[in-house]
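Removed: one protein chain of the complex. Kept in place: all other protein chains.
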Amino acid sequence: MMKYVLKRIGMLVVTMLLVSFLTFLAFELISGDPARSMLGTNAPSYQVDALRHELGLDQPFFLRYFKWLTGFFSGDLGISYSYRQPVWDLIGSKLMITILLSLISFALIVIISIPMGIFSYQWGGGPFEWIRTSFNQLCMAIPPFFTGILLSYVFGILFRVFSPGDFPDLYEEPGAAFLHLFFGAICLSIPRIAMTTRMMRSTIVSEMNKAYVRTAISRGNDRRSVLVTHVLKNSLTSVVSFLGQTMAEILAATIVVEQVLGIPGLGRFLVLSIAQRDYPVVQAIVVILAFWVVLAGTLADLINQSIDPRLRLGGDLA
Amino acid sequence: MKKKMNRYLVVGLIITGIILAITLIGVFWTPYSPTAMKYGRFQPPSPSHIFGTDNFGRDIFSRVLKGTGTTLSIALATVAIGAVAGTTIGAVTGYFGGVIDELLMRLNDVLTAFPSILLALLIISLVGPGKKYNVVLALGLIFIPSFARVTRTAFASLRDMNYITSARLMGAGSGRILFVHMLPNVLRILLPAITIGFNNAVLAEASMSFLGIGVTPPDASLGYMLSEAQGMLKAGPWYAIFTGLSIILLVFGVGLIGEGLQAENREVV
Partner (left out) sequence: MRKKLMAITLVTVMALTLLAGCGKKTSDSQSKKNDRAAKNTLAVGVAQDFDSLDPDHMTVAGTKEILFNVFEGLVKPNSEGEIVPAVASEVEKSEDGKTYTFTLREGVTFHNGDPVEMEDVIYSINRRRDGKDAAAQLDALSVIKKIKGDGNKLVITLSEPSNEFLAFIMNAYIIPADYKDLETAPIGTGPYKFVSRKIQDSLVLEKYADYWGEGGSIDKVTFKVLEKAEALITGLQSGALDVVPHLSSDQIAQIDKSDFDIMEGNMNLVQALYLNNAKKPFDDIRVRQALCYAIDKQMVIDTGFDGYGTPLGTSMFPSFGKYYDESLTDYYKPDIKKAKALLKEAGYPNGFKMTITVPSNYTPHVNAATILAEILKEVGITATLEPIDMNTWLDKVYDKRQFQTTITGLTSDNMTARKLLDRFGSTKAFGDGDKRIVGNNFTNYSNKDYDKILKKALAATDDEEQTELYRQLERNLTENAANVYLQDMADLVATRKGLSGLTFYPIYVLDISTLKWEK
């Protein structure tokens, strides 16, 4: 087990290194010069060159990457080009907001879809099944940003329950801030609740068709008790890896939802910083987001390993 | 049982068929010119303009017809790239395993963890702006990992099946085994994955338009229209609502087809 954990952590580190290197490489290739971006159209080229020098952009690529890497490992994320302040001071509070947004969404998904999955299995079949399944499909088809637009219109413009774009201070008005985040979480979770419910249900179905369940039932055990004692436990591994993936997907989707509802989280800061070519900030956010994605996958795997040791034999295929 | 399962397929095909038919008509004929700006700013829906008009006084219904076409073609091309490249990677990694597998899967991880906006900007910079296939290329690349993951598992599980082993023993080459013997079986998993991928592509294209980084197609797609509509919620909410509903209907139709296909699979198994 220990060996496996170490291997996964090793893979995580390698992936992170690759991501950070690729991001750095991307800056080289993406058109747009931070210095020109900051100075605008009126600045003559000698001024742009002077600023490039000041920002250290005229140094060789590998030297800059190496500097960044050593800085990163000593806890220094660099200085933002446009704010001239340490990157970490800028993104700390934003990280908090994005984490909260993701956690609320995740909680909604878990709390609603797992019981719904079991429920829809229990009540499966029947004349209304196709309606329920279609409804499920419909929910999956609702894009988070569209929900965001609708919520902005209904609760922001018509009822003025919250003001999209004007995010209350997390510490001064926690209630209002939480409400704002909650609307974001609704956008994020609707399609994913539908997906998780569906996935939950189909896992139970395929598990129930397995030989051991049939044997258990034929031995006179109650279907429901078999479901609770054996099937749910055995479905858990697929659910965990699915949720691990969901966590990663939520994070990707926060970028758009933060944009629509004007939530000042990491995603929105990322978009703004890309637009301004504020590379130290972009680099830091990309690494944080990527770490999260990879970590979610790794954790899901590790949890599964401890639930079902057989998986270890199959390597990381699960 | 079988009849009930197929209902999704039938309904899905009907919805998608109707959308396709309307879109096809939209290529040749729209009630008004989708670009003409002479119907009055922000007119609410009425019998003559059933979806209303936008800030330039353009007929939204005509624009939705054209936009659906753009969205459809982008999504199809995206999925084609993702599916072909993803399946190839999945086949190689799943069948051969070993170092290549490890390497490609790490690359997959990296691609998954890398924010798609940055990837899209990168592609625009490399290809140069203004190329029609920018969007498709950017989105296609993003979709490769998920296809690779799905097919890899399928190929890996088929690898040790008896009929594959016997084919190998009879001297069939790897290429022949992969494409002639394994692919048809993988297709069963691939088809529903393609419908899901198609839907994700529609949504991803819209998200990209939304972030306004310039992977915008030359003709307005539904996603681009929706991002335009967002700034006019107060003056013309119908613009956002009808465009959004069109996206939902499109995705819903294809989603049902996917559901139907999966149900068919279950029957076969």
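Per-chain residue numbering starts at 1, and chain names A and B are given in the order in which the chains are listed.
In the analysis below, a contact is a pair of C-beta atoms (placed from the backbone, for glycine too) under 8 Å apart; a residue touches a chain by one contact, two chains touch by 3 or more.
Note that the coordinates shown come from a computational prediction; the quantities given were computed from them, not determined experimentally.
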| Which chains here touch the chain that is missing from view? | A, B
| task | Pick out which of A:Y4, A:W88 or A:F178 touches the chain that's been left out of the picture. | result | A:F178
| message | For the chain left out of this view, which of A:S152, A:S238 or A:T298 touches it? | response | A:S152
| In the complete complex, which positions of chain A touch the hidden chain? | 31-33, 36-47, 49-51, 53-54, 82-85, 90, 111-112, 115-116, 118-119, 122, 152, 156-157, 160-166, 168-169, 173, 175-176, 178-180, 182, 262, 264, 269, 272, 275-277
| Hey, which chain B residues sit against the chain that's not shown? | 35-37, 41-42, 55-57, 121, 124-125, 128-130, 212-214, 216, 218, 230-235
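Here, only the chains that are shown with their structure count from here on.
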| remark: Listed in rising order, chain B residues that touch chain A in their complex are 4, 7-8, 11, 106-107, 109-110, 112-119, 121-122, 124-126, 153, 156, 199, 203, 206-207, 210-211, 213, 226, 229-230, 233-234, 237, 240-241, 244, 247-249, 251-252, 255-256, 259
| said: Which residues of chain A touch chain B once you look at their complex with the stated criterion? | reply: 11, 14-15, 18-19, 22-23, 26, 29-32, 129-130, 133-134, 137-138, 140-143, 145-146, 149-150, 152-153, 157, 248, 252, 255-256, 259-260, 270-271, 274-275, 282, 286, 289-290, 293-294, 297, 317
